[in-house]
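Heads up, one of the protein chains got dropped from this complex, but the rest are sitting where they should.
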Amino acid sequence: MTQHETSATAIGTDAWREGRVGLWLIGGRGSIGTVVAVGLHAMRAELAPPTGCTTAGEAFAGVPLPAFADLVIGGHDVSTTPLRERAHALVDSGMLAHRFVATADDALDRADAEIRPGYDRRTHTGSQADAVRRMAADITDFRERHGLGRVVVVDISSTEPILEDHVEFHDPELFTAALEDPDRPLLPASSIAALAAIESGSAYACFTPSAGIDVPVIRSLATERGIPFAGQDGKTGETLLRTALAPMFTARGMRVLSWAGSNLLGGGDGATLADPEAVRSKLATKTRGLVSLVGDHVVAPLHIDNVPDLGDVKTAWDHIHAEGFLSSRITMQTIWSAYDSMLAAPLILDIARLLALAAADGQRGAIPAFGFFFKDPWGSDVHDFSQQTIALHDWAHATGTRVRAAAESAVTPA
Amino acid sequence: MTQHETSATAIGTDAWREGRVGLWLIGGRGSIGTVVAVGLHAMRAELAPPTGCTTAGEAFAGVPLPAFADLVIGGHDVSTTPLRERAHALVDSGMLAHRFVATADDALDRADAEIRPGYDRRTHTGSQADAVRRMAADITDFRERHGLGRVVVVDISSTEPILEDHVEFHDPELFTAALEDPDRPLLPASSIAALAAIESGSAYACFTPSAGIDVPVIRSLATERGIPFAGQDGKTGETLLRTALAPMFTARGMRVLSWAGSNLLGGGDGATLADPEAVRSKLATKTRGLVSLVGDHVVAPLHIDNVPDLGDVKTAWDHIHAEGFLSSRITMQTIWSAYDSMLAAPLILDIARLLALAAADGQRGAIPAFGFFFKDPWGSDVHDFSQQTIALHDWAHATGTRVRAAAESAVTPA
Amino acid sequence: MTQHETSATAIGTDAWREGRVGLWLIGGRGSIGTVVAVGLHAMRAELAPPTGCTTAGEAFAGVPLPAFADLVIGGHDVSTTPLRERAHALVDSGMLAHRFVATADDALDRADAEIRPGYDRRTHTGSQADAVRRMAADITDFRERHGLGRVVVVDISSTEPILEDHVEFHDPELFTAALEDPDRPLLPASSIAALAAIESGSAYACFTPSAGIDVPVIRSLATERGIPFAGQDGKTGETLLRTALAPMFTARGMRVLSWAGSNLLGGGDGATLADPEAVRSKLATKTRGLVSLVGDHVVAPLHIDNVPDLGDVKTAWDHIHAEGFLSSRITMQTIWSAYDSMLAAPLILDIARLLALAAADGQRGAIPAFGFFFKDPWGSDVHDFSQQTIALHDWAHATGTRVRAAAESAVTPA
Partner (left out) sequence: MTQHETSATAIGTDAWREGRVGLWLIGGRGSIGTVVAVGLHAMRAELAPPTGCTTAGEAFAGVPLPAFADLVIGGHDVSTTPLRERAHALVDSGMLAHRFVATADDALDRADAEIRPGYDRRTHTGSQADAVRRMAADITDFRERHGLGRVVVVDISSTEPILEDHVEFHDPELFTAALEDPDRPLLPASSIAALAAIESGSAYACFTPSAGIDVPVIRSLATERGIPFAGQDGKTGETLLRTALAPMFTARGMRVLSWAGSNLLGGGDGATLADPEAVRSKLATKTRGLVSLVGDHVVAPLHIDNVPDLGDVKTAWDHIHAEGFLSSRITMQTIWSAYDSMLAAPLILDIARLLALAAADGQRGAIPAFGFFFKDPWGSDVHDFSQQTIALHDWAHATGTRVRAAAESAVTPA
């Protein structure tokens, strides 16, 4: 059995003794959020195995993780289009098969009822600190009402423009002062959400290239408060491929001279990235890993085009030119085509399960082993996907062993 | 520095104390053999760095290996077209740059003068044992005349049809009897060559899908005689790619449903593989690794077509269909285009250096860590290229440490 | 307006005075047949414009053709799976959008009720002449019950192996004798169907590479009886592309040296073509056009692989190598991906409309201008798609003018 075939429910449940886990999604009504909700329903209803989930693989056998069925969804969003409606639209567009959505209405409505208004700079009145407090309270309330052991906050909201540096980002006092000032909207929405996660004592992951927790004072705060976090920008398609392939050239002593990429996509993400400011943050995270793997001499033009008629299918063409023995020319092209949100959703579930484990182990700060999931890993310079795979497996087993030991010693009567 | 930039001459020479190493090529007048000879000349003349050579990479820093400049070429071939002529033809075909061949005539003539007639079933008279003795003597004579520390034999001759099993292959006595019988040409040429390697006490590698040493009685003999060996079928293009990519799907829990491949090539290898019998051995070794990596449910049609007008450039198209979350369709295509022999030649140099090290360490039998170089690794079931990379690095450092230690204790005065 | 935007109903109906037209499909319960039936429903219900239909284009404005809405479906098939069930299965497989099938049940049931048992050699008792008579009666009965002006028979049944020649195929008397002999099943099913078409006085088209009407005595009979016919093997994907592209190379004086192709598909057609005999007929028709366009020096390996997991989407990769100025290398690759039956279905409608016109004009024998639709055009050696386009336009207007003139003179009072 070279691939996982373990059922969703069987995995790790016995060892996990921390109760159900909240999965709080910033941008929970977007495409990824909708697929996450439909997917959890489909797995609970045994309509689908956890294909595409890393943590369902054999390599994670024995690691004490919350069951998929023990994840409870809530979130923040600025959109009011209900999950049910989004799900049916994704069926019409061909992304989701009808059979998974057919019986999902109740589950989707329940999840949708747990989505609270996100931070919207255009409509928010009061200080940003007020927003943080309100949103942290939303999360705390969710945890308490559902009797959850922990909550993991994952940001899957729309990509923001690159954040410029400010002196406040490096000085806790100036930062706090600015945050309380209703006239100074210092932070982007993603960082407000990150602060709310910290404030509510929740683990946090940033699946987008937006700043989120990655502001010096906020990172320090998170570490102080004992919050484990991970990011940045989910690695799903072209970049995943690149970090799996590039080490092959290096291992064989070939010199990659250029690696050009062209991405075509429509859908919500296509529309967002049609904005030249938003696309800049994306392009930056996409190129960083490549340079680190093959050297900064590499010529790497990269384009992302919004092609609305293609809908949610992303197609990426890469053209690689490497130099081999006696200056010989080697060219390779890859064409990748997939529904982007279908690649992302299972990773959100993986991240939730693994961050819950990290939190159970009392880890704090950026966790390098999560680099496996991200284009621009926090706390790590490793981009080689196979090294990341080994690192994640090792981390999961080591952490799992500690968590299980602690659980066992805790229940052992004196 | 993410890629090697060390010069050819600087690598490991100080630590290596075993003298010059003979590189005896079965099929030495073929494309690969010609590129090997031109390449060694170009590196000696400092016209080219060892790009494309694995062992020139940083990962091998400190491993005591013979210098490229200390490899001396000889071989067997049934062709009489001199290397010089082959090299100029490869310039005309666009494979070799003129600048590397321009000054190579003398070096090529010297190497060519060391190529002896190979075993040719159609013209050979006498028993196959006679052929083995004559060819072993060729190798021994070569070693002695050049005062070489060791010789490594690498088979890069034309691919043979799949070898059918015989009772003699499992019984040393029957085997010896048949071998001495002039009327029973039991073995293919590649196995005669393997026996000659053993007989002359040389390490051996099989870069083709032909049987070579891989006949039970011959393998046993090799091990008994203390011969280290490695194979089988050099992993250079499409298969290399597959074994680098397939683990990515598995790591992410995606289920690869089909992996179809189409290879187009002309040149000598194209002509050989136009023979449906010869191509069967090639197709077999190419598919084995894939199945082992993604599971035997995979549908994997594979074609190799002889397209003479394409010359020595091989172009391979692969189409991969994987299933992701909620049965979502993921398709990926790869197009690889390169001069096959330019990919192969540096690996021959790597294998020669590393097998010399293995021999210096007294290793015997199939060496699993060499799986890195082969489509169908002997002594190993590992096909994942990144795992193979780690295994090779580990092996090289461990072996190197022993060899250096032995060398140092040997020279230490009492 | 560079593409047709005319609505289904508006086209040519006023000029066409021959009443409704029967579209009798041999293999009517297959994928193509199902899409044809769903498509006619969708156009009648104004759910879909006639996108993909050649005859809906501006170039056919003014040509008197039966309206799409005036086509009535019947047919023969050996399968008993109803159209309704097939249609829903095609929705599940992703080929047909749910919205077109949602309201189609009644229309599909009506069409399905007009499908009679096809000729099945394994179960048929009696002579083949009996089968022809029974099937011709089915068609005549259909025409009369529905009060149709004409019927057009189109063969879209499973591809048969290449038909070997027989002396009976060239001698009407021997032929008739064999046909009446219950012990001599001389003809393949496709030719029985063609005879039934002739017998019932219906125009005929062969959309498959099977023999059909293309047996010398049958062709003569058709011409004698005044039957217009067209074939052979619908040109929809890779071959369409080739005949559009190849003339470009010729026009520019480039020499195409090789044109390799690899086709991957699953579905019903994939399964049929997994049979090496059936695939031979397909490969033959596919290569003929290419050779005629670029010269018989071309090296053109071609593969069709059955890859069940790909379902009904066909993916074709072509690799073209041409020689340009001063022997310069030009390579081009095309990758085509589409639901094959969705490409074929609108052509069936086009053929029905245009063959009805031919019949109204009293044309008989193979009609060269229909080469536009076929891989291996009967009555023509033209494969260049743009020349075929011009020829079809010219033919349609010339024929239309005659038909309209005849209709007008017929209705003119004395």
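Read from first to last, the chains carry the letters A, B and C; within each, the first residue is number 1.
In this text, a residue touches a chain if its C-beta (ideal position, glycine included) is under 8 Å from a C-beta of that chain, and two chains touch if they have at least 3 such contacts.
All values reported here derive from a predicted model rather than from experimental measurement.
Residue C:96 is the one among C:23, C:83, C:96 or C:382 that touches the chain missing from this view. From the set C:93, C:176 or C:250, the residue in touch with the chain omitted from the display is C:250, counting the whole complex. Among C:23, C:38 or C:260, only C:38 touches the chain that is left out of the view.
Looking at subunit B, the residues touching the absent chain are 91-92, 94, 98-99, 335.
Summarising the interface, subunit A meets the missing chain with residues 257-258, 260, 262, 264, 299, 301, 303, 305, 307-310, 315, 317, 319, 321, 323, 331, 333, 335. Considering the complete assembly, subunit C touches the hidden chain via residues 1-4, 35, 38-39, 42, 48, 50-57, 59, 95-97, 100, 240-241, 244-245, 247-248, 250-255, 292-295, 323-339, 342-343, 345-346, 372, 384-387, 389.
Note that only the chains that are shown with their structure count from here on.
Both copies, subunit A and subunit B, contribute mostly matching positions to the interface they share, with over half of the numbers common to the two.
Per-chain CA centroids place subunit A at a distance of 43 Å from subunit B.
Of all residues in subunit B, those touching 2 or more other chains are 323, 331, 333, 335, listed in ascending order.
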